[in-house]
Every structure is written in structure tokens, then in C-alpha cells.
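I have a structure I would like to understand better, so I am pasting it below and will then ask my questions one at a time.
Removed: one protein chain of the complex. Kept in place: all other protein chains.
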Amino acid sequence: MFGKGLFKGLHISLKRMLGPNVTEYYPEQKPNLPPRVRSSMGLDPDKCISCGICANTCPNKVITLTSEKGDNNKKVLKTYQMDVGRCLFCGLCTEACPTSALTVTQQYENAVYDADELQWDMIKRHRHQTGKEG
Amino acid sequence: MTLERTEELALNLGPQHPSMHGVFRMVAHFDGEIITKIDPKIGYLHRGLEKLAESRTYAQFIPYTDRLDYLAAPHNNMAYVQAVEKLANIQIPERAEYLRVIFAELARIASHLVFIGSLALDMAGWTAWGYCFRDRERILDLFEMTAGSRLTVNAMRIGGFSQEVPDEFWPALKSFLDDLPEMLEEYQGIFYGNEIAMGRMKSVGILTKEDAANFSTTGPVLRASGVKHDLRKDAPYGIYDRFEFDVPVLYGCDSYDRGLIRLLEIKESAKIIRQAMRDIPEGPIMAKVPKVLKPPVGEVYHAVENPKGELGFYLVSDGSTKPARLRIRSATFINIQLLPAISPGWKIQDVIAIFATLDAVLGEVDK
Partner (left out) sequence: MDALNKLPLNIAAAIRGLFGDPHSIWADLTMTVIGIVLVIVLIVLAALILILLERKIGGWASQRPGPNRLGPRGWFQTIADALKLLGKEDVTPAEADRFIFKIAPMIVFALPMMTLAVIPFGMGMVPIDLDLGIMYYLAISAISTLALLMAGWGSNSNYSMLGGMRAVAQMISYEIPLIFSLLGVVMITQTFSLSKIVEAQSTIPFVVIQPIAFVIYFIAGIAEVNRAPFDLVEADQEIVAGPFTEYTGLRWGLFFLGEYGNMTAVAALITTMFLGGWQGPGFLPGIVWFFLKVGIIIFLMMWIRWTFPRMRIDHLMGLAWKVLLPLSLLNILLTGLGIYIYQYVLRIGG
């Protein structure tokens, strides 16, 4: 019968109208992201052996790092810059890192007002974060 | 009395227009409400991916493929990595094959959900759109917990699969599949079964079998015009020959059938996923692949059936670590050529619906 579909639709939308909502009240209610989510990068400078694999793996040349010779000829990380504005957050770098110094983190509120703020100094960020935690 | 011809109106739809998917732009010429000519303009999202590939190593290009058809990223990954594997002659473990199939079919469902939602939205069916995106969210959650990202999944690697799925994956997948019939019924009830929607799409935007074939259309658009062509059956790649499923074919050739066929395909994809869940073996998910991959000199074309049609990668290797040439045959780029051909004579509203049923994703069109 013509019109049956119309009433079916009305029935569905009324049912949903009276039913519960499925959305999240975002800023008050933060999502619980699974641990694999690639929304930010974090570096643990103590673990890093300055091998540069991460920088080589990156398809977009996001990472630049410098190191200097420390005692008993081991490389010590000096600077570690990420140009996150160009980062694809693909996770190839963290996958390649042999010591898991570079990891993905679930911090997703990355918006900034200025493009310059997208140049992340990873060592500083690490210090900042651990400082806050400790 | 002679009928006076009135002045033709040219209307610019896009790249920023409420009905346009992505940044597609078309200039429509009208006679009253009737379209006389459509002039599609593409390229607003051109990023030169084919050229970019030449300066990236084979592995480095995988994340870029995510950005082709961003509604079904695993398909792009799969097409690309399988092409490279063909080129470099790499065998991948069974478990990875199964995971690839599961991901690809999930992505097909997700992409079709977006399709149904945006088709409804293009006819002002806001609520139906909400339901589709609500359900797609569960697929994206599955992607997220496994590969770490919702849209640009980047789940596949040359030689296998990026990560083993977590423990929560299987129960979540199962519950999604169990709820799927109910969801489909809801879309049927609120959109496909609605007489107004039927009136807008039935017998509208006729794409004949001959035209479809001549334009080398692929995918659901072709199958809704009565041609049974599906690469999963006709040229099975990966392990698709192990699954039992039907290829839905409709003979209406109109917008409604092009819309409905997606609903039927979702059901078939669910069938495939269930079989894959049943058969998936234990084992490794990555083959031994050299760190620096140098495929032998040669060329390869590999195509998969992505939700929109045939997605093919043509790769030329000169023996170095980077492809010498990459060419992407994307389904929607070709399907979208139909628009100027089948639109004239229909009303502007119909053209919006026709465009929606072609299911263009501009990431794939513009590359």
C-alpha cells in the first residue's frame, strides 16, 4: 500500500527520538582511546640511541635529529625536532624504532594557534610532560 | 503558438556547496529545472600522489594510499601492497591474508554506510544520515583498536599486516555483525522503503548496460546496470577464491538500484567476514621481507574491487628502492565521467541524486 513506507519511517524516527542518545558530551566526557591510537608522538630521550632509523623511515621528512659523541664513543642525542605539521601520523617511525624510544601517544588535543608551534622539540616536551607527572 | 525558449541559467555547484561530496565542482546549465549540460571540474584535491610515489620508497608510500579513497583506506593499502608483493614476489602468511580480507570487507561496509547516509542527506534525509554514521562508528572503532587510526588506517605492510588484532577485536566484530541485519532494516525503513525516496530515484538517471560498459564503469554502478562484474569473483586476488558469496546484480539501471545494490553488498560482505572469522588460522602476520626492498626490474598491474569499483595500481620498477612510475586507476575517477553523459534531461534534484549514487570520493578522483 502506498504510504506504508512513510509510516514505517515515522515509527523508526519516533522510536529513536524517545530512545537514548549515543553521542559523547565531549569536553566533559573524554573518550577512552585504545593504546594503539596514533594521535601524538612521544620520545623517551634516555632510551634513544640516536640511530636515525626513525628519520629515515619517515616518508615526509618530519624528523630531524642531531647527536654528539658521548663517553665511550656512544652517540648521545642532542636535539630531536619534529615538524608535526607535515606528519601523517602513520606510525612508520615508531614501528621502526629499535628501542621503542619513540612511541605513539593518545594525546589528541594538538590544535595550536600558530604554525610555529607545530615544531615540536621532543626532548623538551618529554621533560615538560614528565615534570608535570612527577 | 510557438513555445519561446527561455534563457539558459548556469549554476555553479561546488567546490563549496552543501550537496557536493568533497571538493567536486560542476557547472550546470539549466532550462527551467531541466539540466541541459553538466560541466564537471575536478582537481581541487590534486596532491600529485603518483608523482610523490617516485620519491618515496615502496614501504613509505603505504600511508599515502590511505588518502586516496579515504572512506575505505584498507582497500587502497591492500591494492598497493599486493601490487608490490606481486612485483617483488613475496608470499605472505595465511593469517595476514585473512586479516586483510576482514579489514577490506569491513571497509566496504563502512564505505557503503557513508554512501547510504550521504545519498539520504542529498535528499534532505538527515536522520537516515545520522543512523548510518552512528553504525559506521563501530567499524571505525574496530580499525582504531587494531591499527591505531580511524580513517587513514595504514593497516597493511608489504609482506603482511601491521599489527596483530587485540583481544577485544573479535567480540566487538561479532557483535557488530550480529547487529548488522537490524541496522540494515532500519535504513530500509527510514530511507529505501520511503515512498518519497523511491519516487525520487526510481526510473531516474538511467544508465544503460551499453553505456556503462562503454564508459568502462566498474563497481556497484556497473552492477546496478545489469552487468555481473566483480574482481573478487572474476579475477580473484588474495584469498577471495576461498569464500562463498554472491555478487548482487540489479537490472533497474536507475538511481534507486544504484542505491539499493550497496545495501545488498553489505550483506554479502558480512557473509565473507563471518567465513573469514571462522577459518582464520593462527600464526605469524608478517613474512620475511628485506629491510631495504629492491624489487626486480619489471612492471605489474594489480587491481582490487574496492567499494567504488576497480582500484588498480600499475607499478614500474627499475630495480631501485623507489618505484620508477606509479599509476593509479581509480574507480570513481572513471565513474564520475558518467555524470555529464547521463544527467542531461533530468531535473537538478535528480542530478544531485545521480551524483550521489556514483559515490565519488574526491581523494580518489583527484589523486
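Residue numbering begins at 1 within each chain, and the chains themselves are lettered A and B in the order written.
Note that in this section contacts are C-beta pairs under 8 Å (C-beta built on N, C-alpha and C of every residue); 3 or more make two chains touch, one makes a residue touch a chain.
For clarity, every value in this text was computed on a predicted model and none was experimentally measured.
Colleague: Write down which of B:Y98, B:F161 or B:F191 is the residue touching the left-out chain.
Modeller: If we include the chain that is not displayed, B:F191 is the one touching it.
Colleague: Who touches the missing chain here, B:D122, B:E265 or B:E305?
Modeller: Considering the complete complex, B:D122 is the one touching the chain left out.
Colleague: Out of A:V22, A:V76 or A:V112, which is the one that touches the chain we can't see?
Modeller: Only one of A:V22, A:V76 or A:V112 touches the chain omitted from view, namely A:V22.
Colleague: Of the residues in subunit B, which ones touch the absent chain?
Modeller: Per the touch rule, subunit B residues meeting the hidden chain are 9-12, 17-19, 30, 33, 120-131, 134, 190-191, 194, 196-197, 199-200, 347-350, 352.
Colleague: Write the list of subunit A residues that the hidden chain touches.
Modeller: Its contact residues with the unshown chain are 6, 9-10, 12-14, 16-23, 25.
Note that only the chains that are shown with their structure count from here on.
Colleague: For subunit A and subunit B, let me know how many angstrom lie between their CA-based centres, rounded off.
Modeller: Using C-alpha averages as centres, the distance is 27 Å.
Colleague: Per the contact definition, I'd like the list of subunit A residues that touch subunit B in the complex.
Modeller: Answer in residue numbers: 2-6, 8-9, 11-13, 16, 22, 33-34, 36-38, 57-59, 88-92, 95, 104.
Colleague: Please give the residue numbers of subunit B that touch subunit A in the complex, ascending.
Modeller: Of all residues in subunit B, those touching subunit A are 56-57, 59-64, 66, 127, 131, 134, 144-149, 152, 154, 162-163, 166, 186, 189-191, 193-196, 198.
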